[in-house]
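As you look at this complex, bear in mind that one protein chain is not there, while each of the others sits in place.
Naming follows writing order (A, B and C), and every chain is counted from residue 1.
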Amino acid sequence: MLIVMQENASEAAIENVIKFIKQFGFDAHVSKGEAHTVIGAVGSKMIDKRDIELLDGVKEVIRISSPYKLVSRVFKEEDTVIDVKGTKIGDGHIGMIAGPCTVETYDQMEATAEKLNDYGVKILRGGAFKPRTSPYSFQGLGEEGLKILKEVADKYNMAVTSEVMEVSQIPMFIKYVDILQVGARNMQNFNLLKSLGEIRKPVLLKRGLSATIEEWLMSAEYIMAGGNREVILCERGIRTFEHMTRNTLDISAIPVVQKISHLPVVVDPSHATGLRDKVAPMSKAAVAAGADGLIIEVHNSPETAVCDGAQSLYPEQFKELFTDLKALAAVVKKTF
Amino acid sequence: MLIVMQENASEAAIENVIKFIKQFGFDAHVSKGEAHTVIGAVGSKMIDKRDIELLDGVKEVIRISSPYKLVSRVFKEEDTVIDVKGTKIGDGHIGMIAGPCTVETYDQMEATAEKLNDYGVKILRGGAFKPRTSPYSFQGLGEEGLKILKEVADKYNMAVTSEVMEVSQIPMFIKYVDILQVGARNMQNFNLLKSLGEIRKPVLLKRGLSATIEEWLMSAEYIMAGGNREVILCERGIRTFEHMTRNTLDISAIPVVQKISHLPVVVDPSHATGLRDKVAPMSKAAVAAGADGLIIEVHNSPETAVCDGAQSLYPEQFKELFTDLKALAAVVKKTF
Amino acid sequence: MLIVMQENASEAAIENVIKFIKQFGFDAHVSKGEAHTVIGAVGSKMIDKRDIELLDGVKEVIRISSPYKLVSRVFKEEDTVIDVKGTKIGDGHIGMIAGPCTVETYDQMEATAEKLNDYGVKILRGGAFKPRTSPYSFQGLGEEGLKILKEVADKYNMAVTSEVMEVSQIPMFIKYVDILQVGARNMQNFNLLKSLGEIRKPVLLKRGLSATIEEWLMSAEYIMAGGNREVILCERGIRTFEHMTRNTLDISAIPVVQKISHLPVVVDPSHATGLRDKVAPMSKAAVAAGADGLIIEVHNSPETAVCDGAQSLYPEQFKELFTDLKALAAVVKKTF
Partner (left out) sequence: MLIVMQENASEAAIENVIKFIKQFGFDAHVSKGEAHTVIGAVGSKMIDKRDIELLDGVKEVIRISSPYKLVSRVFKEEDTVIDVKGTKIGDGHIGMIAGPCTVETYDQMEATAEKLNDYGVKILRGGAFKPRTSPYSFQGLGEEGLKILKEVADKYNMAVTSEVMEVSQIPMFIKYVDILQVGARNMQNFNLLKSLGEIRKPVLLKRGLSATIEEWLMSAEYIMAGGNREVILCERGIRTFEHMTRNTLDISAIPVVQKISHLPVVVDPSHATGLRDKVAPMSKAAVAAGADGLIIEVHNSPETAVCDGAQSLYPEQFKELFTDLKALAAVVKKTF
């Protein structure tokens, strides 16, 4: 921690700061600059930097240690690769996850999965518990939905991912799904994160609507701190003032995260944009920028979908997109 | 719902839209303008407006019904007044809630509560379960904290509020606290909201960091839809690009919410600004703008506080502020 | 400037950084912490900190000098007071500026000014050159508007403020107005700022829609660096994701700016909220939070106003508001 004193700070003020931090078990290294004296507080104790900022003569306190450890490349240099039933995500392997927003019926899932399997998709998505802004909206099929999802996936030897909303649902999810999703609205549901740290299945952690990358990594840290090392980060758009797309997909988060963390980053262009005709260009952008995976909504019949049909691709659209994505991946030296 | 057709939309496109919405049980009222034909879709069914926006020739679909019902002044015209052990919040009564960020020890709570009681505060706050960005930070005393809080409050005949983080904690909270708080990060933890709809104690619902006012009201709607009509809204700052304050306290949310909803709106200047010397001006601003209450962090010894000491007022600072706030309240024709 | 090395930075990397900064004329003070080595770069030269951040082993470079000088309380401790024809703004004096959005006709200005003068307003506002988002909207009366403004103001012995949009307009403005306004969209029109630094009349500088407080102060620094020391800062709302108000009035900017700068801060609640019924609560909030002035739109007949009538107060509404504001000012120990 570095404590920058104001230009006109007195010697007494400097002494007072040193005394204050020593009380908390820190050593003080003082260095005088042209205008500002800087005090380095050396130690590993926890202290709220604002407590020091309120002392007389202090201009600013700067934390220099990263708050995250386990998610960082300093802790683990090589890329983490998540292996889901033989499909790899990370370190040059781009994972493709596809399926409808919501599990509606066995037939709908079956019709969709059959096509996706044909196209080479090995991980199927589908919501069973839906976080909806309105209490009056369809809230999902619940456990029945998870059963359908698993039954269909088993038929095609696919893996399965679905969103878990609550601590008490975790044991149920473990029975049915291969990757547990945490939704954007639950990114800082810390009780849920802690409980997911105790299981041994991969967790796909969506970035919150207004979460900074640092906060997102800290939420991953919660899961890893519990002992679960299989975390997949998922960028799904951030809230800005722009309203022509539902959210603003932060493509630059991909290289930023990949530099500081070893965890794979996948991108959800369907929720970020909210409209079908924007899914293809944003999927391509994600792959070109180096994403480790995509999670794309595809429905066998979008116009009759219970939920988010407007952002779901038709199977044939997806097929064509997937072909382009493989060509783009080759340019950036990755493979699906 | 109003469907605005593009300027050059063909008759066939218009017919197709009409056919589409009739399938979903809507009647169609067509009116032709200078440039655009507008189709009014009359009915009460649920439909994703984007499904219509994807039809040929459609420029835009506009939802005209508010998504919220029970929270709205259309549903209930007069102000909701929350009565907590005789202290009123709403309809001209400004509620004052004060206390430390976190319950640390019996002595700390007792020392703080004694002063606050002297100053006329009737509702005590204190965290027992703390949502912390880092898994390595202090997470609160848990149930022990709630016990201390209640014991101290009982001594001074004060009411108590504390933050609940999880569905499974609700029965425990009901034993100890008079107002259950939902934190900003849990504003869209829908399972928690639903469960809080089933109890019969007031809920203080903080606005999420990047929540729109409409989303905030929808979360209140979740609680009210369950049958619990005692919801207090709490503005605590929104995330913007400005970093000289922790968040940007959205004071204009006060009159905006009061116009469309009957629920009381209280303001948390401590978390919004994150620094002690900004708490007084922002508290004054909130009262002048018509807030129905304040929730302010006060600690008997901020410099030794375990958490958020930097934004906690000293008891004497609070005393002086409270005096000013009463004078300001009189000008806007309200009382504490 | 402080250079924080990565945890695993080698001695060679540290040496390389030291060599690099010495080339640019800086001295290096090295201090080793538990995890990070920190190098203090002492000197007054200009260097882009990102150039150092790109060197091997560097985690982060932190600038510790404020980029602003003349606007800072370090440069000038006591409040700057702007005196406009005897009306003071700053240091406990709250300036009230009022008038219509746009100068429409002599009669309109006369009718409005007569009332405002009766109520004790001494500074009249009115736009002659209007920055409009659309090229097809009314762009103002131009010089004719300034003439009317001055003629009416002279009749009532009032001062006058109006927005200047271009360097070439400055000589014209100097003839007619007492305070030159810079609009939010021109806050970083640096050529305009430089030219305003060369005149000797007060400048009211609106904060840009997405400007940080630091950038706003830097724009004021441009004007002051030219020699013009009479700058009034004007907070007028920032752009956020919330759309129930036109912008989000950042009331906390008032105490934040007042702590770091000696310049007065006035607030424009009319443009920030965009609706008449929000002007009164936000004006009150601004005064309660310590604003040094207000600039409020008042029109003798808002429903026939050419522009922004919806956010203009009726004269009687303004009169009532002004009475309340005086009472609030007394509580915070200021006067109009």
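The rule is simple: a contact is a pair of C-beta atoms (placed from the backbone, for glycine too) under 8 Å apart; a residue touches a chain by one contact, two chains touch by 3 or more.
Owing to the predicted nature of the structure, the values given are computational and were not obtained by experimental measurement.
S.K.: Using the contact definition given at the top, list the shown chains touched by the missing chain.
M.R.: Spelled out, the missing chain touches these shown chains: A, B, C.
S.K.: Looking beyond the chains shown, say which of C:Asp268, C:Asp292 or C:Asp308 touches the absent one.
M.R.: C:Asp308
S.K.: Of C:Lys85, C:Lys155 or C:Arg185, which one is in contact with the hidden chain?
M.R.: The single option touching the absent chain is C:Arg185.
S.K.: List the chain A residues touching the unshown chain?
M.R.: On the chain A side, contact with the omitted chain comes from 210, 212-214, 238, 240-245, 248-256, 259, 272-273, 277-278, 281-282, 284-290, 324, 327-328, 331-332.
S.K.: For chain C, which positions touch the chain that isn't shown here?
M.R.: The missing chain touches chain C at positions 46, 48, 50-51, 53-54, 67, 131-138, 165-168, 185-186, 188-191, 193-194, 209-210, 215, 218, 221-222, 225-226, 239, 274-276, 303, 307-311.
S.K.: Touching residues of chain B against the unshown chain: what are they?
M.R.: 2, 4, 6-8, 29, 31, 33-36, 38, 40, 42-44, 59-60, 62, 64-65, 74, 239-241, 243
The working rule: only the chains that are shown with their structure count from here on.
S.K.: What pattern do the touching chains form: line, ring, star, complete or other?
M.R.: complete
S.K.: Chain B and chain C share one sequence, so how far apart are they rotationally when you fit their Cα atoms? Give it in degrees, rounded to a multiple of 5.
M.R.: 180
S.K.: Could you work out how far the Cα centre of chain A sits from that of chain C, in whole Å?
M.R.: 38
S.K.: What's the distance between the Cα centroids of chain B and chain C, rounded to whole Å?
M.R.: Comparing mean C-alpha positions, chain C is 31 Å from chain B.
S.K.: Which residues belonging to chain B are in contact with no fewer than two other chains?
M.R.: 210
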